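Some chains omitted; the rest stay in position.
Letters A and B mark the chains in the order given here, with residues in each chain numbered from 1 onward.
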Amino acid sequence: MKILLFKDRKYLVRDESKDYHTQFGFLKSADIKKAKPGEVIKSNTGKSFIVIDADFIDLYNKIKRQAQIIPKKDLGLIITETGINKDSIVIESGAGSGAVGTFLAKICKKVYSYEIREDFYNLVKGNIEFLGIKNMKLKNKDAKLGFDEKNVDIIILDLPDPWELVEVAKKSLKPGGFLVSYSPTVPQVMDFIEALDKDFVYLKTCEVIERQWEVKLRKVRPRSQQIGHSGFLSFIRKIN
Amino acid sequence: MKILLFKDRKYLVRDESKDYHTQFGFLKSADIKKAKPGEVIKSNTGKSFIVIDADFIDLYNKIKRQAQIIPKKDLGLIITETGINKDSIVIESGAGSGAVGTFLAKICKKVYSYEIREDFYNLVKGNIEFLGIKNMKLKNKDAKLGFDEKNVDIIILDLPDPWELVEVAKKSLKPGGFLVSYSPTVPQVMDFIEALDKDFVYLKTCEVIERQWEVKLRKVRPRSQQIGHSGFLSFIRKIN
């Protein structure tokens, strides 16, 4: 898909066979089709739009969201702390809007994604199609009944009651595999950590805080408003 | 490679043909060789060690470091903010210890890594070998003279004077490609942002703060000591 850029606005062209209408005039279908990345085309009102190819991240930023998603700052640490890579097999539960599963599918070998709610399941299905992802297996199942896969590298829990999944996760993780849980509140973290047994090593619990800055000539300062909290990440390793 | 786990200690076995000595006794080479992941073997003093296969992240945590590296919390956001994935072509400069390049090589299609200092170049070469990475091209070159590659997806700068690389980066980025700069100090960020011209869109500058918690029964609280700062991340996009 192509993106039309006008100043700091981005327009994703989902269908090149139609003219694209913006508040700054419309762009002709034929012009959009012809344009190569980096070229400029003009709207009927004479405004210049730069055309680029949509990257994965452009599409990812447009996926449909119903539930609160795990923000990029947290997803990033999950990847780097556990070393998710092209060879990794990952299970996630629940899928939510699919923001974690779809991102990881673009990085790792295979993602198995469990989602008990049918509305979320359908939402994620749509997002998978929109992103063109082939290596993500989405299941409309209750993860508490067990994961079908064995010997996986990483299991990521984004559930209100992650302590209920500890035994189930243990059965599906390889020795040395990682269990990651994301929870907004402290009592959830406490109950999850208490549910771990001696087959697990508790690595750490942390928050990731992203602090944005203004940098404009001499106006260089942290922004006045900030996201204060999303969730706590707990990292666990299965040892046998 | 195998890892021997004893309580919360981890021992990486680089050479299975030799006995492995620890402060809790030694493990016989033959026992190590035979052990399957999750099995327990005993040291000569009777201590039980669990054997697991080293994951990429286990090896990554053991790479040699001379310079200050970009921590995982920051590397994570670089990945998720720019959407680095299996199809991405990435340039990094300088390589430093190779902590960014080697991690990204396990995720993306190809990493081109520029390092002007010969000692760092050799260090990174060793780390690439140790990690068994095949898709990272390391060059002992001055990046200021230009990158050889064109139309790349992402360029990551970890240099004292990133503003010197803006023009060079522009020539090698595809339209829509990302330029990311990591700098410890505010004046570096200021000078870098001022060096950008209208072919770039400035997305954001931020810090990523990881706050670790103790979670042990009722002792649930942020840790007393914390990493206060590593560096500022600036995200830029080339638009034509």
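Annotations for the structure displayed:
Methods note: a residue touches a chain if its C-beta (ideal position, glycine included) is under 8 Å from a C-beta of that chain, and two chains touch if they have at least 3 such contacts.
Everything numeric in this text was worked out from a predicted model, so none of it was measured.
The complex in this file is a homo-oligomer whose displayed part has 2 chains and whose full count of copies is 4.
The criterion applied here is as follows: only the chains that are shown with their structure count from here on.
Separating the centre of chain A from that of chain B, both taken as means of CA atoms, is a distance of 21 Å. Residues of chain A touching chain B in their complex: 3, 5, 8, 37-38, 40, 50, 52-58, 60, 72-73, 75-87, 103, 106-107, 153, 174-176, 186, 189-190, 193-194, 201-202, 204-213, 215-217, 220, 232, 234, 239-240.
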